[in-house]
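The other protein chains are all here in position, but one chain of the complex has been omitted.
And then subunit A:
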Amino acid sequence: MAASAGDVLRHLRPGPRSAAALTAAVVAATALPLAAPQLTRGFVDDAIGGASTRHLTLLALGYLALAVAGQVARLLTAWLASRLAWDGTNRLRERLAEHALGLDMAFHGRHTPGEMIERVDGDVVAVADFVVAFLMDVVAGLLLLAGVIVMVLTIDVRLGAVLLVYCLLIGYGMARAQRLAVPSAARSRAAGAALFGNLEERLAGAEDLRANGAGEHAVNRFHQASAALFHAENRDARIGTTLLAGTSVAFAAGTAIVLGLAAWTRQSGTLTVGTAVLLFQYTLMVRAPFERLIDQLRQYQTALAGLTRIGELLAERRTLPPPADPRPLPPKGPLSLELDGVGFAYADDVTRVLSDVTITLAPGETLGLVGRTGSGKTTIARMVLRLYDPTEGAVRIGGLDLRDADPASVRARTCVVTQDVQLFAASVRDNLTLFRPLDDDHRLRAVLADVGLGEWLATLPDGLDTELRGVSAGEAQLLAFARAFLTDPGLVVLDEASSRLDPATERRIEQSVDRLLKDRTGVLIAHRLSSLSRVDKIAVVDGGRIVEYGYRHELAADPDSRFSRMLDMGQVRR
């Protein structure tokens, strides 16, 4: 069930003071132009009546002043509206980003960063444009319309009534028509997202494509996606412009009816020529915002489609429900780990990724996970970090079921070093602390020195404040270790952590790794059996099951064990 547009728009609501300022500006922008035609009426009637040139000139100058003031008020409205729109849409962006960050890894596995950019920023930009246009063209336009109708009612009740009924009909028709146009706009937007998602992947993989001579082919695929976008936009445009033209014609008919009625009333002598001119100016006046409104129709559609998609994103439920009564993990010391008959399958998939995984580690014990790639080692590690909840069984850390544990304490007390190190276009400091404030440069330097990046740091022009660029994969890995050292976890997961490190470099941080694992519980996934020399227990994983599990020294000593055979194959001394 998607969140309604109302829920989404709630994030856009401004504060009371800003709202008051905007309201004042909108009222001025409406009232001033409404007053101006009254002077035109006086001018025409008085000119025909033979008033003095001085009187007429004064009227004309008055008109000028009012009209220019109205424009200034409009400018002020636009400025206030865009400020409010940006504040509101930034809040929405942040809300979306926060929500999306909270979604589980299965969600992020399905959505590329490029797609997320489109959904968190692209859709919101459409909404931001919409909000400014809404305040300027719809609210201000409707106010002006209401003002005009009131004015016309005071001149002639019958004329005013006709105008009112007519405007209501047009308004109703437009609202209906918009609902018609939303699905096609959504389709065209989805095609756009697909095109740019496709593009993002290709640009990120540009070197793979070039070096494999697949550039021309990728261009072909791009043309196919562009064609799909064109066909979606084409359908969308057909519906959109028909509505635009229809509304425009309907509006002209309204003007004609008012003028026809004016001509009829004039014949009966109850209406002056000046009043007819005034009526005409008023209809022209409502026409302008109406036309802008129709002009923006496509944008509204896009924005509505955007709102729908934003609603969908907000409706994505976290698969990791927050505990009703969160209890913190023990704040100090190593943590015990227990996987109790854990089974797992992705929500959208029947295939079981893990079945009946049972592992027990006492505080301070370390476990090595061994198995072919794709056997489920990484998934087990992710269960331990509570990136997924088991579909069967339970994961307990420090004796506490992770589903009942305070998520903040889980993050603070567990940590992971993965093979794909994500670095940010930010300073070395921010890359280490992940943007969290930490005013202890001494510690940062010490940690970098510990992992063997001390010399590297010394070469950087601005030290810790140097923007991180051109880092080799090995250095990135070292930085990831440094990140781990900065926290004080009770449980550490090393997922293929040392696979990109050269032996020489690896030796340098090995002591540090030992120190990281000292008095901490550890889960290690390493393809090099030598990396597992320090673990207490070994679990051999195959097809999502534990096929062998026990103390390392016992398995290594048993010539019939799988682990022992693996050691032989790797020509590793046991």
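Keep this in mind: a contact is a pair of C-beta atoms (placed from the backbone, for glycine too) under 8 Å apart; a residue touches a chain by one contact, two chains touch by 3 or more; residues count from 1.
One rule holds in what follows: contacts and distances are computed from a predicted model.
Asks: Assign the chain not included in the display its UniProt protein name, restricting the answer to "Cell shape-determining protein MreC", "Ethanolamine ammonia-lyase large subunit", "Fe-S cluster assembly protein SufD" or "ATP-binding cassette subfamily B protein".
Replies: Options "Cell shape-determining protein MreC", "Ethanolamine ammonia-lyase large subunit", "Fe-S cluster assembly protein SufD" or "ATP-binding cassette subfamily B protein" considered; the missing chain's recorded name is "ATP-binding cassette subfamily B protein".
Asks: Specify the residue from the set A:Val27, A:Met105, A:Val138 or A:Ala394 that touches the hidden chain.
Replies: Going through A:Val27, A:Met105, A:Val138 or A:Ala394 one by one, A:Met105 is the residue touching the chain not shown.
Asks: Touch as defined at the start, partner being the missing chain; which of A:Ser82, A:Gln178 or A:Ser355 qualifies?
Replies: From the options A:Ser82, A:Gln178 or A:Ser355, the contact with the absent chain belongs to A:Ser82.
Asks: In the complete assembly, which of A:Asp7, A:Glu201 or A:Asp401 touches the absent chain?
Replies: Checking the options A:Asp7, A:Glu201 or A:Asp401, the one contacting the hidden chain is A:Glu201.
Asks: Determine which one of A:Asp420, A:Asp441 or A:Asp519 touches the chain that has been left out.
Replies: Here the residue in touch with the unshown chain is A:Asp420.
Asks: Which residue among A:Gly70, A:Gly141, A:Gly160 or A:Gly490 touches the omitted chain?
Replies: In the full complex, the listed residue that touches the missing chain is A:Gly70.
Asks: For the chain left out of this view, which of A:Leu12, A:Val26 or A:Met116 touches it?
Replies: Considering the complete complex, A:Met116 is the one touching the chain left out.
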